[in-house]
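Incomplete set of chains, arranged as in the complex.
We call the chains A and B, going by the order they appear; numbering starts again at 1 in every chain.
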Amino acid sequence: MVAQSKARHMESMALNSVFDHFRQQIDDSNDRRERLIKTSRDVTNISKKAIFLLHRIILEDTDDDRGLRAAKKGRAKLAEVYPLFRSMRAELVGERFWQHQRQVSPGLQEFIEALSFAHYLEHNTLISFSETQTALCDEDGPFFPLTVSDYLLGLSDLTGELMRFAISNISRRGGRTTANEVCTFVRNCKADFELFTPQVRDLGKKQAVTGSSLEKIEAAAYAVMLRGSEFDLPPEILEDLVQQTTTR
Amino acid sequence: MDAANIDVLNSLLEKDSNVGEKIREQVKELDKKVRLIVGILGKIHSTPLNSMQPLVATVDPVLLSCHEHIAAIANAIPPDQYWRWKDMWSNDIRSLVFAVALMEYFKTRSLISLEKSAELLGIQDEWKDRIILPVEDYLLGLINMVNELSRFAVNAVTLGDFEEPMRISTFVKDIFSGFTMLNLKNDLLRRKFDTLKYDLKKIEEVVYDVSLRKLVPTDKV
C-alpha cells in the first residue's frame, strides 16, 4: 500500500512538472501579448502626432511644393516608429504574428493612416499595397507581414483626414481645386473599397464613415461653386479680387 | 425515438439545410453583381448629364445577368416558402429596385412602378409561391433612390448643372406626397420614410440657392 501511494505521489509530481511547463508557456505568451499591446499604443500615439503635424505644415503656406515638404517632415516623425517596429519583429517571428495579430493591428492601422496621408500630400495618389509593404521594412527585411485588412482599414481612416484637409483648405488660394480633387479622390476610394467589404471585416462600418466624410466634402465643393456663380468672371480672378480686399 | 423516426426528422432537417445552402450560393454571386451595379451608379455624382445615358447603359448587362441568380433562387425555394428565406437576399432586392428606379429616372424623369421593377429584376409571375417583389422592398428601394438623388442635386450644381435640382425637386416632392398617402404600418418602412423629409429639405435648399442667385430662369422653379 505504501509503495502504491508512493507511485501515486510520483505520478502526481510528474504531472505537476508538466503543468509547470504549461504555466511557463502560458505566462510567456501572455507577457508577450502585454508587451505588444504597449508597443502598439506607442505606435498609435506617434502616428497620431504625425497626422497632426501633416495638417499643420500643409496649412502653413500655399507654395506649390508644400505637399512634398509636409510629407518629408511627416515621414521624419513617423521614423520614430521604426525602433518600435523592430522590437515587435523579435516578438512576432514565425507563427507568432498570427497569434498576436489583434494586438498589432490598432497601431499598425494608425501608422498606415499617417503614412498614406503623407503619401497623398506628396503624390496626390493612394499609396499602394506594395509601397506600404516597403515602408514596413528595414535593411533586415519586413518587420512583419502586412495584411490586406490592416492596409484597407488604415486607408479607410485616411478619408476622414482628407475631409479635414479639404475643408480647412477651402477658403485658401487654390482651395477650390483641392476640394474638387479630394472629392474625386475620396469618391473613388469609397467605390474601390466597396468591392472589398464582403471580405474585410469592419470595413463596411468604416465605409459608412467614409460616406459621411464624402458628403461633407461634396457640400463644401458645392458651396464654393455656388458662391462664384453670381459673377461673370472666372473663379481665379474672383479669388484675386477677394484677396485684395481682405489683405488691405 | 426509433430509427425510422430519426430518419424522417433528419431528412426534413436536411432538406431545409440544403435549400439554405443553395440559396446562399446564389446570393453570394448576386451580391457581387449588386455591389458592382451600385458601384457604377455611384459615378453619377461626377458625371455630367450628357454622359449619363452611356454610364447608365453599362448597368444593363450586369442587371440582366442578375436574372439567372434570381431564377436559381426561385428554383431552390420549395413551394410556399418564400417568406421563410427572403431575409437572405432582400437587401439585394432593395438595391436592385434602387438601381432600376434611378435608371428609370435618368431615362424618363418618371417613377418606376412596382410591376415594372419586378419585370426588370426578372421576377416572373408564375413563381409567385416562391419569389415575389413585396411592396415593402419596392418602397424601401424607392427611398434609397431619393436618398441618392438628394446627394445628386448637390453634385449636379457643383458640375455646373443648375436645372437638374429643379427636376429632382419636382420628382421627389411627388414621391413624398405619395408616401404620405400610404398607410405605413411596417416599422422599418416608417422609420426610413422619416429620412425622406431630410432629403426633401436638402433638395429644397439647393433649389433655394440656385433660384436666389437667379441661376435658372424663374419659371423653372
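Worth pointing out:
The criterion applied here is as follows: a contact is a pair of C-beta atoms (placed from the backbone, for glycine too) under 8 Å apart; a residue touches a chain by one contact, two chains touch by 3 or more.
Predicted model only: the values in this text are computed from it and were never measured.
Across the full complex in this structure file, the chain copy numbers come to A x2, B x6.
Everything that follows uses one rule, which is that only the chains that are shown with their structure count from here on.
Chain B has its Cα centroid 34 Å from the Cα centroid of chain A. On the side of chain B, the complex with chain A involves touching residues 31-32, 35, 38-39, 42-43, 45-46, 151, 154-155, 157-158, 160, 162, 206, 209-210, 213-215. Of all residues in chain A, only 180, 184, 187, 190-191, 194-195, 197-198, 215, 218-219, 221-222, 225-226, 229-230 touch chain B in the complex they form.
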